[in-house]
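The structure is given below, and queries will be raised subsequently.
Complex shown without one protein chain; remaining protein chains in place.
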Amino acid sequence: MSDQGEIAPLFLEERHTKNTIVLHRLKRVLYSGRTRYQRVDVVEMFDYGLSLVLDGQIQSTAADEWIYHETLVHPAMVTHPKPVDVLLIGGGEGATAREILRHNTVRSLTMIDIDQEVIELCKRLLGEFHQGSFDNPRLRLVIGDGRAVLDAQPDNSLDVIVVDATDPIEGGPAALLYTREFYEIVRRKLRGDGVMVTQATSTFYSADCYASVYRTIKSVFGNAYAYYVWVPSFTSAWGFVLATRRGSPRELGEEEVRKRLEERSVSGLRYYSPELHRALFILPAYLNEALEQRGRIVTDDSPVFIPI
Amino acid sequence: MSDQGEIAPLFLEERHTKNTIVLHRLKRVLYSGRTRYQRVDVVEMFDYGLSLVLDGQIQSTAADEWIYHETLVHPAMVTHPKPVDVLLIGGGEGATAREILRHNTVRSLTMIDIDQEVIELCKRLLGEFHQGSFDNPRLRLVIGDGRAVLDAQPDNSLDVIVVDATDPIEGGPAALLYTREFYEIVRRKLRGDGVMVTQATSTFYSADCYASVYRTIKSVFGNAYAYYVWVPSFTSAWGFVLATRRGSPRELGEEEVRKRLEERSVSGLRYYSPELHRALFILPAYLNEALEQRGRIVTDDSPVFIPI
Amino acid sequence: MSDQGEIAPLFLEERHTKNTIVLHRLKRVLYSGRTRYQRVDVVEMFDYGLSLVLDGQIQSTAADEWIYHETLVHPAMVTHPKPVDVLLIGGGEGATAREILRHNTVRSLTMIDIDQEVIELCKRLLGEFHQGSFDNPRLRLVIGDGRAVLDAQPDNSLDVIVVDATDPIEGGPAALLYTREFYEIVRRKLRGDGVMVTQATSTFYSADCYASVYRTIKSVFGNAYAYYVWVPSFTSAWGFVLATRRGSPRELGEEEVRKRLEERSVSGLRYYSPELHRALFILPAYLNEALEQRGRIVTDDSPVFIPI
Partner (left out) sequence: MSDQGEIAPLFLEERHTKNTIVLHRLKRVLYSGRTRYQRVDVVEMFDYGLSLVLDGQIQSTAADEWIYHETLVHPAMVTHPKPVDVLLIGGGEGATAREILRHNTVRSLTMIDIDQEVIELCKRLLGEFHQGSFDNPRLRLVIGDGRAVLDAQPDNSLDVIVVDATDPIEGGPAALLYTREFYEIVRRKLRGDGVMVTQATSTFYSADCYASVYRTIKSVFGNAYAYYVWVPSFTSAWGFVLATRRGSPRELGEEEVRKRLEERSVSGLRYYSPELHRALFILPAYLNEALEQRGRIVTDDSPVFIPI
């Protein structure tokens, strides 16, 4: 997997908690700096290749970004019968947009990111991730506060909303993208078949946070479908929550998923598959229990944070 | 999750590779030593509680040993229509035995471990894990080489064989429990409905090793069913391979699994469930591809090792 | 220096600051716990052997405790023309007492330590350090607050006072052993030829703290003699400050030091020597400058802390 013999003294430290710390040996550091919003490091790891790190948290790596991005995007896109107008908050690498744009039903994708400097860095350094999606004419990039820009959209105007923000940390830019008030805006902007999905932090290290996001979304939409995926470079499983204005992703069988992907000319997937779609939503017993019993309704007044 | 404010300067280092290293902060160290076969550390982690570590690799922790042990044991046990005589290689903590013995069809469980000192330590320090299974009259504990003891059993005498050995590392005690010659012995000892299962190392950090184990078992049994589970304290997903003399675990629907568990009075599971059984065997696209295309047949002459 | 090939996954982490962190690989952990006053770890390091660690800071190791203890004790003891009554605060390992008791002029050594549990652990586990000094009939061990016990001594009753406390950290037991009010007590208890010495933290990582201790002692005694020694296991140089009621350690030539050591039958020293005595007090230019220009007078109301 790696040139293990080489002397290479640089490491990236990622903390799950104060007590579980991962060190990633680096080949080189392409960029380190602080934008108006966050610390940014673009590094090349021995085991995971090129990586984007925001405020010390790995966002995605060349080795497995497709695991995360396919799993974030396709269950929601497939659950919608015909996604035309899509909105994305976050996803600065351009890889979430890349996956959304695979669906040829999409006519417009509004991508909102708060941090212009991160976007510029990703455009310049992470071509391997965005694969030109920033130049796709169907993409409209807006630099601004995701919540404010979403709020300014007409009601009932979107088919799918994807929230790919950084984790909620104190002082970070994303805390108000995980609250009841935010999800109420999301729901209002969706059309009748509308679907939303959000990343929801680690299922283990921030299990309470994951459960709180789940519970808060459920309180707004009346339903919520939790699923997760193990992302190697995160050294953790990662949680997601999907919700719909009506219908359920669990109703779609393997054949229907295959049909939708084919109709939309979605091909070249490496993680997600028709066979996998329904299995994603079958959780182990303890996680079902945690989601139902832990957590709380998150509000703007009382946001939730991950425990680092 | 943890008393994060406390000063606590001890860490356990676990290496996935030379380039991905995890540090676990420790409350205390209950035991450190070297047996005839391996380095043993019994520690209490802040994030995972009491833990057994062999040759620097975490074997199981109080926080999530049930994730690993339930997933290792129950798919194989349930796949067999009526497991009566079971043999287990490894599993020194006694937790694998604990899960096997939940099935009241089991009349005899032969557990073989090479390292008496580890067994004694586990009996004494890890009551939370074995929960008395060492005292279960259906359990027969044999100290010895797992392969030799298995080879000495009559042919066609076992219903399920579970291999819960340490990872294959150079100089470690387990390298010859992952070879074609070994699996040929396993197959010969199984009765006509017999099922085997083995842990098969990390699906990512030792993907080639995982694929090789899969391919080697498939070459012996004519079939092999790979599955995996994310174990938080391993900071990785863990691979397993199940094989049968006839039949497939994928044929068992949710209702049949529920019926078998109920008939055998298996209750109190926290991870495995009837709903989950079939989903476990649905792998992401890339893993299906890796298992079919990577790896090689492993033989006694040319064993496989994990890359640390 | 070490069995480098052996797998040994335990580390002690010592932080100089949040940005300079040292990891020491451990053979084993003999004890970990929390007394009423502090976290205690007794460990065996590969590179330094048996070690006492309090609140995450290495106090002394078998490999080099004599460097620290000889350098703390002998300059002060030798500077005094005839030390008979000596008082020691801290030094729980018993090694500071061991060095003091080498001087056969000493009739009584009062050793005060706040933490009975640490003393008991050291007696039991660190025989290599104390070498029986706890059983020396000239030693009187008092468990209690060092400052309070010292304050209860008669004025003008002591020849040498050695302060071997832990570093001043917030919430730690030693902060009030580095203030002007404390040093005023020290001075009052010394006889006319009296000498005091204290450890004074790292000369680099806590240079301001070192300078403050120096300046505070100088303000009380009218003189202060800074010196330091590099202690390998501290991965830092360590500072000391000596002060006298009259006279200066810099006035003692090599021959006079040799004569005093011989008269008192002090032998077997591994670090300190007559030739070295005066050289110890010759500091590099930057350290002279730092001591004179940095730091402040430390008071009970405004204690100083090291920056971890």
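In this document, chain identifiers A, B and C correspond to the written order of the chains, with residue numbering beginning at 1 in each.
Note that in this section a contact is a pair of C-beta atoms (placed from the backbone, for glycine too) under 8 Å apart; a residue touches a chain by one contact, two chains touch by 3 or more.
As the structure is a prediction and not an experimental result, all values here were calculated from the model.
The undisplayed chain touches these shown chains across the complete complex, A, C.
Touching the missing chain, out of C:22, C:62, C:84 or C:297, is residue C:22.
As for the chain not pictured, it touches chain C at residues 1-2, 4, 16-25, 45-47, 67, 204-205, 230, 232, 235-237, 269-273, 275-276, 278-279, 282-286, 307.
By the touch definition given at the top, chain A reaches the unshown chain through residues 6-14, 23, 26-29, 32-34, 39, 41, 43, 53, 55-56.
Definition applied: only the chains that are shown with their structure count from here on.
Considering the contact criterion stated above, no chain is in touch with chain B and with chain C alike.
Here the C-alpha atoms of chain A line up with those of chain B after a rotation of 180°, rounded in steps of 5.
One simple way to say how far apart two chains are is to compare their mean CA positions; for chain B and chain C this gives 52 Å. Inter-chain spacing, taken between the CA centroids of chain A and chain B, is 32 Å.
Separating the CA-averaged centres of chain A and chain C is a span of 54 Å. With touch defined as above, chain C holds no residue shared between interfaces to two or more other chains.
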